[in-house]
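I have a structure here, written as structure tokens, and I will follow up with some questions on it.
Omission of a single protein chain aside, the complex is shown with its protein chains in their original locations.
Labels A and B are assigned to the chains in the order they are written; within every chain, residues are numbered from 1.
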Amino acid sequence: MLYKISVPQVADVEEIRVLEWHREAGEAVEKGDLLVELETHKAIVEVRAGQKGYLRKILAESGNWQAIGLPLAVLSEGENDPVPEDAQALTDLPVDFEIT
Amino acid sequence: MTDQSPTAKLRMMKLIRAFEEALAARPDHGFQLISSGEEAVAVGLCSSLRPQDQLLTGGRSIGPAIARGVDPSRLMAELLGRSSGTNKGKGGRGHISDPASGFFGAHAVVGGNITIAAGVALALQMSGKEAVAVILFGDGAFGAGALHETLNIAASMKLPLLFVCNNNQLSVSTPRSMALAPARLSDIGIAFGIPSETVDGMDLDAVSAAISGALEHVRAKKGPAFVECISYRFASHSTTARETRSREQLTEIRARCPIVKQSGKLREAGALDDASEQELDRLVAGAVEAALKFADASPMPREEEALQDVI
Partner (left out) sequence: MSSKPAVAMKKMFFREAIALAVREEMRANPDILILGQDVGPFGGSYREFDGLFEEFGAQRVRDMPVAEAAMVGVGVGAAAAGLRPIVSITYMDFMMLGFDPLINYGAKLRYKTGGQLTAPVVVKTTAGAKGQGVAHSQCIEAWLMSVPGLRVVAAATPADAYGLMKTALRSDGPVVYVDHKRLFPVAGEVPVGGDAVPFGSAKICRPGSDLTITTHSFMVRTALEAAKLLEKDGVSAEVIDLRSLAPLDMKTIVESVGRTGRLLTLEEGQITTGVGAEVVTRVIEHLGPVQFTRVGALPAPISSNRILEAACLPDANRVAAAARLLQSPKKLVSSY
């Protein structure tokens, strides 16, 4: 099964800057792993995986911007599941995000 | 003032008295605040200042400006609205300014120059210069929030700022006791940890001594200091304000003249006699006459100047 991570809905934020990816494409992730840090106009948002899987494709690199609700990356349960072109239609991966 | 001999200080007080009386006698005197009776405060303060120090005052600015060394001719020109005045005729008494002489400026809003003075002190502090800023204000400004805010900030930031409160005990018609809760205004220093003192503002030497002591503290970068001078003004608050005291009260008040007191002191010490005092009076009269002559020979501003120096 394929998933996407989207930019979380943070109150009063329109777009974010991707600060730093803590995982690379191809890596396995566990539940609770820190995937990426995002920057809003106020604070840093830590996005952590809500379940295990494989990070397959990063759609917004560090230093780039992305709007709320749009996808940041594609993940899959199986290591070799084929990755589609369009990520928008995918289900959102459960994530925990923490504003620091 | 560069010459701080007792005779020079007496002459300076006489100059202030004669200058202001000559001004008030003019039909075109305008809206003036006269400091007759308060000369010891102005001269006691200014004789302790150094050339680089900056003095800021409220609206009763003429005496302090003269004491600080502002050219009496350019001062008279400003007071009479001439474009040769210190402020090109645009400020008048309420805003006399001559930073080159160490008279940063008067400001006519009661208490309005106090926060400004703290800013000047901050600039001096950050420049590393030895100079200090001095804010002279009356008991009328003592109730203003600006004073209390500035005491706090000056103490907290250890600003090189000397607060001098000329308490002439009347704010137009309101006696100090009716307007202000503290009996001793300098007690406010206690709240902010600022060394403070109250002295007789009619005694030139007492004022000088208190100011010198306070300045030592401020120049040593220990933070601000506060000196309250108790004085009496001999005339009403301004040239438009009605006098509130009786003739008997005024007679008693004018008997406390600081000029007469200083003159008496110098005579007793053998430093002054009839001849030398007459000479002082002659020099003073000459300076006042020269100031009036300069002002009268100067043009008023042209109408177009109304839109110059706005921004």
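The rule is short, and it goes like this: a contact is a pair of C-beta atoms (placed from the backbone, for glycine too) under 8 Å apart; a residue touches a chain by one contact, two chains touch by 3 or more.
Note that this is a predicted model, so its numbers are computed, not measured.
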Legend entry - Omitted chain - touching chains that are shown: A, B
Inset, instruction - Touching the absent chain in the whole complex: find that residue among B:86, B:198 or B:231. - result: B:86
Legend entry - Residue touching the undisplayed chain, where the options are B:146, B:162, B:188 or B:207: B:146
Legend entry - Touch residues of subunit A, complete complex, unshown partner: 12-15, 17, 40-42, 65
Inset, instruction - Write the list of subunit B residues that the hidden chain touches. - result: 54, 85-91, 95, 97-99, 104-105, 107, 109, 112-124, 126-127, 145-146, 149-150, 152-153, 156-157, 308-311
